[in-house]
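Encoded as structure tokens, the structure appears first; notes follow it.
Heads up, one of the protein chains got dropped from this complex, but the rest are sitting where they should.
Entry: chain A
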Amino acid sequence: MTSFLVRRILGALMILLIISAVTFYLFYAVPRDPARAFCGKICPPETLQLVRHNLGMDEPLFVQYWHWLVGIFAGRELVQFGDCPAPCLGYSFATQEPVFGAIVDRFPVTLSLTFGASIVILAFGIITGMIAAWKVGQPLDKIASASSVIGASLQIYFVGPLLAFYLVDTMQLIPRPSYVPVTEDPVGWFTHLLLPWVVLSIIFTANYTRMTRSQMVEQLAEDYVRTARAKGMSNRAVFFRFAWRGAMIPIVTIFGVDLATLLGGAIITEQTFTLHGIGELAVRAVQNNDLPMLLGVTIVGAAMIVILNIVVDVLYAFIDPRVRLT
């Protein structure tokens, strides 16, 4: 188990290294000059040169990358912005704020959004899928399957404004979505985020419904489930104690990936409800040619994915005793 974790964490660090290097390179492959944008509209060549120097962009690419990398672990001194303590991801070209600080500020919004949406997704997705599998072929199954297809076909930027118009503006049932820190006002946090949670989960839930249904149907046809029935186990025991155990593995797998994606920023949902999370930060970084911010957001998103991948692998071993963590 320990050696498994050590190896997986080393592997994860390698992946993050590669991702950051590729992102770094790609940014320069794009024919746009961040220094020119930084310099302003009227920009004499000597000023541009100075800006380049101050941003550290007059050095070879791999040296720049090396400085960036070292900054994460040791901090660095930037000509333009001054001291940047570790973990230093640099300063935003656009807003001049430290990248790490900006991400830390935005993270609670993304985390809240992800947390609430995950609960809605898992609860609705799995329960609906279970009902469909229990009543397979019957009207309830057909209703559940059909509504999951409809859910999967909807778009956040369509459902979001529509629901906001009815629930917030017309009926005034819930407040306009925004982020209220949970530490300040838990009830406000809940009510203000309820609509984004629901809207974000609509498209994801459908996946889990279909996955749960098909996995349960498949597991229920397994030999060991027949054995359980032959032992006199009740339908409920067969369903929850035997079949569910096997159906969980693929669900855990896709949930790990979805969770990581959400933590990397739910861009469309954040844009739709003007929530200032990681996703919004990423969009702005792209629009502003903001390399440090873009790299920071990319690395955080990638880190979420590799960490959750390890968590999922560890979970496998808990669900299925045949899986050995070696």
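To be clear about the criterion, contacts are C-beta pairs under 8 Å (C-beta built on N, C-alpha and C of every residue); 3 or more make two chains touch, one makes a residue touch a chain; residues count from 1.
The definition used in the following text is that contacts and distances are computed from a predicted model.
J.: One chain of this complex is missing from the view, so tell me which of "Cytosine/adenosine deaminase-related metal-dependent hydrolase", "ABC transporter ATP-binding protein", "Response regulator receiver domain-containing protein" or "RagB/SusD family nutrient uptake outer membrane protein" is its UniProt name.
T.: Looking only at the record, the undisplayed chain corresponds to "ABC transporter ATP-binding protein".
J.: Give the residue, chosen from A:45, A:60, A:82 or A:137, that touches the chain omitted from the document.
T.: Answering carefully, the residue with contact to the hidden chain is A:137.
J.: Going by the contact rule already stated, which one of A:45, A:82 or A:232 would touch the omitted chain in the full complex?
T.: Looking across A:45, A:82 or A:232, the contact with the absent chain belongs to A:232.
J.: Among A:46, A:83, A:184 or A:223, which residue is in contact with the omitted chain in the full complex?
T.: A:223
J.: So which bits of chain A touch the chain we can't see?
T.: The list for chain A reads 137, 222-224, 226-235, 242, 245-246, 319-322.
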